[in-house]
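Here's a structure for you.
Only a single protein chain was left out; the remaining protein chains are all shown in position.
We just call them A, B and C in the order they show up, numbering each chain from 1.
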Amino acid sequence: MTLNWFKFASPASFYPIAGRLIPVFWILTLLLLAIGLYWGFFETASKLGGSNPQKEYYRIIFIHVPSAWMSMWLYIVLVGWAAIGLVFNTRLSFMMANAVAPTGAIFTFLALWTGAFWGRPSWGTYWDWDPRLTSELVLFFLYIGYIALHSAIDDTRRADRASALLAIVGLIMVPVIFWSINCPDPNQCAALHQRSNLTRIDGNILFSMLTMTLAFWMYGFAATFMRLRSIILTREAENTWVQELLNARRQA
Amino acid sequence: MLRVFWCILSRDLTLAMRRRTDVLTTLFFFVIVVSLFPLGVGTESKALQIIGPGVVWVAALLASMLALERLFAADYEDGTLEQMLLTAQPLSLLVLAKVTAHWILTGLPLVLIAPLVGMQFQLTDNAIIIMMLALLVGTPILSLIGAIGAALTLGLRGGGILLSLLILPLYIPILVYGSGAVEVSRIALADTQPYFALLGAFLLVALIFAPVASSAALKISLE
Amino acid sequence: MSEFLSQGGYGFFVWGAYGMVAVLLVAEVLQLRAQRRTIWSRLGRLTRMRDTGGTE
């Protein structure tokens, strides 16, 4: 099978594809959100017993965990596109990395915010120097750094490449940073203790959490593609296909 | 290889000797920042001993950050950096030589002045020795990682602030283990060993990868 | 309804968290739509300028 991937990798041909996909992702987002929220609020117990009793505020988990997962996943996606761009010198992949970054930063902020609102009733404090929270904060800084570097450079090509390299360096450093925060004293870090465990969670809670994660994921696609289309339009403004599109729009 | 490394190293050291103030600025910045803390936090010796290692390390991060902005900037402005990219030598070797010179000029003085600063915070003799050793292993890592950021932000408006935004988060592991080693030395000297093992490992990894990443960044910035 | 809103007395935390998510995600979408409109109008202006410049 000889499929020409580079044909789809050109901004001109991906622009209409993204345009057709956006409504699909919106429908999926709203549908999954409706299911996830309904299930999360009405089909789950209002109080959790066990060794660490949780009251109604545990429902923040339905947005907190999906935001945290998406923030990490989108960073990996960003670095993936950045690396592809650097290796193959394809313009679309840089645009993709660029489009992902703000949405990723928003999810990171939301993970921190919802974490704080969950931490206050359950731990009694909005912020704790817990390894996970701190790592999420570092991830937020990495996103901000990527966006700041990109916007500080006027030349698009240099901006794309420089911020791509920064994102890759960041990804390499993340495990080291996480490890150092998780284990500030190497004398006591023979084994990392087990933390959360998905199988221990009640089925209804797990279901709404996963549904919400999917909803956020679909939202991520929709928002990223919307931003991608804007980026393509700005950067390809000189090309004839944009002009044709513009004429068609004016006639309609 | 060695000849080229030595050529760049001695070139950068000569340049710095003909414009000495740059070196001294970094050193005095470090001393001043560290000296401000007791004035802000209070001069009680117990408190000083606890915050001392962290303060010294944060000041070292900031001082090395401050100096990094100049690492490639001068060579970028007069075009010598461009010529370096076009020589028959591997760029990462030249970068490594420049970073080494930069560390000798800005990192090493911090290590040497550490005893003085340690006394300000009433650290014990052992803690001071450990602090010097930790700085000796840790500051080259700061220069190496920082070089990547310096290369990326080359010639940008407000590059210095941007540089700290990009690089400071990456310094966290060095901060954690660098100051951790000094803190633990107050309790048990033998326990500092794993800290140095980790810092040493970081240094080795940074020595191998950071020059490669910096030279890739330089190529991007000079396109 | 009010029982639902109070979330067992933890309404502030639950709705504070959910509210921020809603606000930010909606804001992002609105910003993206506005950005798109600006780009189209700017492109239109540019071509109009070029067209009139070309005929003169």
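Assorted remarks:
Going forward, a contact is a pair of C-beta atoms (placed from the backbone, for glycine too) under 8 Å apart; a residue touches a chain by one contact, two chains touch by 3 or more.
The rule is short, and it goes like this: contacts and distances are computed from a predicted model.
Think of the chain that is not pictured: of "Heme exporter protein CcmA", "ABC transporter ATP-binding protein", "Sarcosine oxidase subunit beta" or "NADH-quinone oxidoreductase subunit M", UniProt labels it "Heme exporter protein CcmA". Partner chains of the missing chain, restricted to those shown and counted over the full complex, are A, B.
Summary of contacts with the chain left out: across B:S35, B:T87 or B:Q193, the touching residue is B:T87. Not every partner is drawn; the one left out touches chain B at residues 3-4, 7-8, 11, 14-15, 18-19, 75, 77-80, 82-90, 94, 219, 222-223.
By the touch criterion stated above, the residues of chain A touching the omitted chain are 89, 155-157, 235-238.
Following the convention adopted for this analysis, only the chains that are shown with their structure count from here on.
For the pair chain B and chain C, the distance between C-alpha centroids works out to 43 Å. In terms of their C-alpha centroids, the spacing between chain A and chain B amounts to 33 Å. Our note on geometry: chain A versus chain C, Cα centroid distance of 18 Å, whole angstroms.
The residues of chain B lying in touch with chain A in their complex are 148-149, 152-153, 156-159, 162, 165-166, 168-170, 172-173, 176-177, 180, 184, 191, 194-195, 197-198, 202, 209, 213, 216-217, 220-221, 223. Note for the complex: chain C touches chain A at residues 4, 7-10, 13-14, 16-18, 20-21, 24-25, 28-29, 32-33, 35-36, 39-40, 43-44, 46-47. On the side of chain A, the complex with chain B involves touching residues 138, 141-142, 144-145, 148-149, 152-153, 155, 157-158, 161-162, 165-166, 169-170, 172-173, 176-177, 179-181, 184-187.
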